[in-house]
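One protein chain omitted, others in place.
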Amino acid sequence: MIYRESGQFKTSYQNDSVIFPIKQDRMFIFALLALAAFVVPMFASEYMLSGILIPFLVLSLAALGLNILTGYAGLLSLGSAAFMAVGAFATYNFLVRVPGMPLLLALVLGGLCAAAVGILFGLPSLRIKGFYLAAATLAAQFFVEWVLTKFSWFTNHSASGVISSPPLEVFGIALDTPVSKYLFTLAVVVVLALAAKNLVRSSTGRAWMAVRDMDVAAEVIGIPILKTKLLAFAISSFYFGIAGALYAFILLGTVDAQAFDLHRSFQILFMIIIGGVGSILGSFLGAAFIVLLPIVLNLLGQLLHGIVSTQFLSNLEMMIFGGLIIFFLIVEPLGLAKMWQITKEKLRLWPFPH
Amino acid sequence: MEFQFFLEVLVGGLLAGVMYSLVALGFVLIYKASGVFNFAQGALVLFAALTFVGFQNMGLPFWAALIITLGVMVLMGIGIEKIVLRRLVNQPPISLFMATIGLSFFIEGLAQMVWGTEVHGLELGITDEPFEVGGVFISSFDLFAAGISGTLVAVLALFFQKTKLGRALRAVADDHQAALSVGIPLQHIWAIVWAVAGFVALVAGLLWGSRLGVQFALTLVVLKALPVLILGGFTSVPGAIVGGLIVGAGEKLAEVYLGPYLSGGIENWFAYVLALVFLMVRPEGLFGERHIERV
Partner (left out) sequence: MKHFALKSLTFAVAGLMAAGTALAAEQFIPIPSYRVGPYASGGAKYYGGMIDYINYVNMKEGGVGGVKLTYEECETEYKNDRGVECYERLKKKGEAGASAFNFMSTGITYATMDRAAADKIPLMTIGFGRADAKDGSVFPYVFPLVTSYWSQATAKIQFIGQRLGGMDKLKGKKIVNLYHGSAYGKETLPVLDAMAKKHGFELVNIEVPAPGTEQQSQWLEVRRQKPDFVILRSWGVMTPAAIKAAAKVGYPRDKIVAVWWGGSEEDVVPAGEAAKGYIAGAFAADGKNFPLIQEIEKTVYGAGKGNLSDKTAIGTVNYNRGIVGGIMMVEAIRVAQGKFGKKALNGDEVRWGLENLNLSQDRLKTLGVANMIPAVKTSCANHEGSGYTRFMQWDGKAWKPVSNWIAPDNAVLDPLIKASATKYAQEKNIKPRDCSKEQ
């Protein structure tokens, strides 16, 4: 009854292949975006914006990147945080060394630098597969961390190796309040998410999925493996780079190479696994889960304050985090996106059983 | 003098490498038998070391604490297999890998909740005074650790080759369906493998705990074991040793001789880059199983 699809006929191929074919879905998405862009800034507290929404948006962008690489192209990578670091430091250097560089251009250039590094570390994927490739991407992770800490040129010769965000502004509007930062991040993420969705529905996306499912067969039918895999690395690294720059400048304000360590790579991998590998929606759902879970656990722990020691609570947090991950993997291995899909399927039929 | 120094670095590296192999061994065992890349091995090492020290602090003598900890680790291994892995049997390897990462969080939290976050020392009764062999300093502790690791690897290699149980394990690693059809009890085999991995974690926990102190950072030894696995192959026990020796020696020599040109600190990534280079030549590692690609 919610999805009353009768009367919705497609009369052209173009109409048939839009991203949200059902009118209710389209309205829902527009309403959600309107809510996010207009209502949330007016009513959300600073904590909500800075502590929850902005991290969610930035990390879902990184999860998008990893979904493209691992979910659609099947190339497992454990070095995502390294590319984020490249993006962050590259954007910093462009902003600081080139006077008058607009923020958006610096972001794009930072993303391109990350893409270049991504192609470089993606070359082994032509020979190595599966877990070996994952372990090989760890080389990227540690090497990049070392380079950025070692050569002080990257940090503009700061004694402590920490880069600090210069005052940011875009189109003359200064980004110094949580609301402005939130809106900027929202805009960037929406544009890039739309681009990603279109990308995976195009022939490039289909080539990636072919390579993921069986790359030898894909090569046999004429898909250029070299180009496809490297393109996957390049585009996903571009996303990582922008996410890294946003993380450094919008979210934290300062960053050192240690912020993009192995733990961050694992965090992003968790997001796509829980959210759903190979699904754009999954990136967002997974990011929301991973961002919110520690906070929810911490807040729940506050309720028990005084009854049990805080040490006990913190360790319990860790245990519940690990346990929930395992639980999700057992109960729904295809992630939250699959759960959402099942729900939607049922909603489309409701109140009829089939 | 220079050559002596070179020998010192080399020997030190080889001995360190054997310690890495010890951790890698745990991975190999589980991957060989069930195709799961067990990231929780590091957490198991921490748990084993903490349990042992915990029992010691409660007043138990060395051997009693050792036996009881062994029991706990074996039980833990069997428990993991039953509760977590059995439910995830037909999932893609990445899900299993993720589950083991979740498991590692769980075990780390559990270990510190039960035994506390205090840092403990671990004395195995071997003083670490260096002794000289032809002008080259060798650490007596490292030698002892190498001896233990080597013995363990030899025993496990023999076990896999010569005993009926070992052959059954190899059969399971090769093809689950075929092994089932021949009558090998899959569940029992997996339980045994995880128990043995728990035992290996205990040995690694004792040796590494003695070296670094029993603290959270023990879980980081996993990152040292990964290049060893890449080099040696995920499925080979002798590969773990050879890989360990190459990584250990290579890492230390590179730090000392290449390091100054790159202004130092290259140890972290050098092993991985080395492994990467090896992989380009042999994508399955030196001793790993070759995949046959079918279209």
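Of note:
Every chain is named by a letter (A and B) in the order it is written, and numbering of its residues begins at 1.
Here is the rule we go by: a residue touches a chain if its C-beta (ideal position, glycine included) is under 8 Å from a C-beta of that chain, and two chains touch if they have at least 3 such contacts.
None of these values were measured; they are calculated from a predicted model.
Displayed chains that the missing chain touches over the full complex: A, B (touch as defined at the top). Touching the missing chain, out of A:Ile128, A:Ala259, A:Val277 or A:Ile325, is residue A:Ala259.
Residues of chain A in touch with the missing chain: 46-47, 50-52, 55, 96, 146, 149, 159-162, 164-167, 176, 251-259, 263, 294-295, 298, 301-302, 305, 309-311, 313-315, 317-318. Summarising the interface, chain B meets the missing chain with residues 5, 8-9, 12-13, 16, 109, 112, 116-123, 127-130, 137, 139, 141-142, 211-217, 220-221, 224, 251-253, 255-256, 259, 263-268.
Here is the rule we go by: only the chains that are shown with their structure count from here on.
Look at where the CA atoms of chain A average out and do the same for chain B: the two points lie 33 Å apart. Per the touch definition, chain A reaches chain B in the complex via residues 70, 76, 124, 127-132, 135-136, 138-139, 142-143, 145-146, 149-150, 214, 216-217, 220, 262, 266, 269-270, 273, 277, 311-312, 315-319, 321-326, 329-330, 333.
Listed in rising order, the residues of chain B touching chain A in the complex are 37, 84, 87-88, 91-95, 97-99, 101-110, 112-113, 116-117, 223, 226-227, 229-230, 234, 262-263, 265-266, 268-269, 272-273, 275-276, 279-280, 283-285, 291, 293-295.
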